[in-house]
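Presenting chain A:
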Amino acid sequence: MKQMLRCLLAASLTVISSAALAEDALKIGAPQPMTGADAPFGDKFKKAYSMAIEEINAKGGVNGRKIEIVIEDHQAKNPLAATVAEKLITEDKVLILTGGRASGQAIEIASVAQRLKTPYLVDHPSADAVTAKGWDWVFRQNPPGSIYPEAFHKFITEVPGAMPKSVAVVYDNTLFGKTIAAATIAFLKSKNVPIVADEAYPVNTLDFKPIMTKVKAANPDYLLMMAVATTDAILMTRHAKEIGVTPRAFVGFGGGFGVGDFATQLGPLSEKVFSSASWSGNPNDPLTAAFYKNYQAKYGLHPHEHEVEGYSVIYVIADALKRAKLTGNLEADRDAIRQALLTTDMQTAFGKTKFGNWTGPNGDQYTNQNIYSPEHSVLAQWRNGQLLNVYPKDNAETAYAFPE
Partner candidate 1 sequence: MPKFALPGLLVAVFIAAPLLSTHSFVHHLLIMVLFSTLLGLSWNLLGGFAGQVSFGHSAFLGVGAYTTLLFYLKLGLSPWLGLVAGGALAMVVAVPIGLICFRLRGPYFSLATLAVAEIIRLVALNWEELTAGPQGLIITHLPALSLFGQTVNWESKLPFYYLIALLALLGMGLTHLVARSRLGAYLLAVREDLESAEAVGIDTVLTRVLALALSAMLVGLAGGFYGLYFRYIDPDAVFSVALSVEMVFIAVVGGIATTAGPIVGAIVLVSISETFRSQFQSGHLIFYGLFMMLVIRYLPDGIWGRVRLALKQVRER
Partner candidate 2 sequence: MSLLEVTDLGKNFGGLRAVFGLSFNLKANEILGLIGPNGAGKTTAFNLMAGFIPPSSGEVRLEGRNIVGLKPHSIVKRGIARTFQVVKPFRKLSVLENVTLAAFLHHPRRAEATAEARRILGLLDLTDKAEGAASDLTLAQQKRLEIARCLATRPKILFLDEPMGGLNATEVEAACDLVLRLRSEGIAVILVEHHMRAIMRISDRVLVLHHGVPIADGKPEAVVRDPDVVRAYLGEGKA
């Protein structure tokens, strides 16, 4: 029994001691996976947050006060995400939460944030449910999953002759893959495009050749591929090409189709593959271009979607903190920040941000979802190892090309 009490005591002491750090900085909490299979993503966000925070603090912080990010590891486990969200809110006394990385963890964090009346600004998790449950303390900068195919839909509708005659859809059976597949299948059906293959695969599939043989037999005009995991995106494309699937266009949905590895690892096989993403980076935009340059200089790495999301979300938070009237009373301050977020209207490296309530393509009723989400969707294409935006025209860096 004694042992029991001692352990409990030890646990509570750790909690209390870690809460007593850096009293005057404005604290932002971010649950991220820092260990386990998702750790590389946690690390990407950590780098991005730190860069934004250094920049802001170097320019004098927010209304003269420094800002600080507190990252807690949730190991990509849902119960731990709830645990660390709880800890960040009640022990570390952060003013606002961001991060989350995967949707399951984001839902746990959102649920805790809503209950404990703390704003949570989502930067990357894409499940529609996160902003479709009426949680009014939850905001999202990035587009929900069902928006991913938006640019692709515009492209096939608006460009003459681009409408597919038939499609094969191959997607992972995660929430991410299924959401996008459902959105695009519904859209294609409304256009009377026949779906000649509809295949859901488990994440981390080691061999796509059997599936691709089946796809080849169906002989689709377009091959649509959805992948939440980068490895699946690359392997799937490789195996499709090796098997000899020859549609008019390969279209990928998901981060993996837009990362540099896609081209370096696939070499010539990546040529002319389309990537329809919620965000593909618009290098024509000066803020984005500057971020790319500075990030490259600071870390020697080329940033992608995750880094831009993490970097710009800190700017959105800093903007809200600047406008909110902070009194030192935690509850009042959190509410003030929430009010400030409701009136956010700004431009970041990620694009335009303004939160509102609207209806998504799959019928979801969003609360505090970035209203510019549909405009963030971009269709890009791999050309000579470079991913270039091709549609819509405003963001285009080059003209689209169909493979011969």
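Basically, a residue touches a chain if its C-beta (ideal position, glycine included) is under 8 Å from a C-beta of that chain, and two chains touch if they have at least 3 such contacts; residues count from 1.
Basis for inclusion: all candidates are chains of the complex that A comes from, given by their letters.
From a predicted model like this one, the values you see are computed outputs, not experimental measurements.
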Next item on the list: Using the definition of touch given at the top, pick which of 1 or 2 touches chain A in this complex.
Entry: 1
Check: Residues of chain A touching candidate 1 in their complex?
Finding: 1, 3-4, 7-8, 10-12, 14-16, 18, 34-36, 39, 42-43, 71-73, 75, 77-79, 82-83, 86-87, 90-91, 104, 107-108, 111, 114-115, 127, 129, 133-135, 173-175, 178, 200
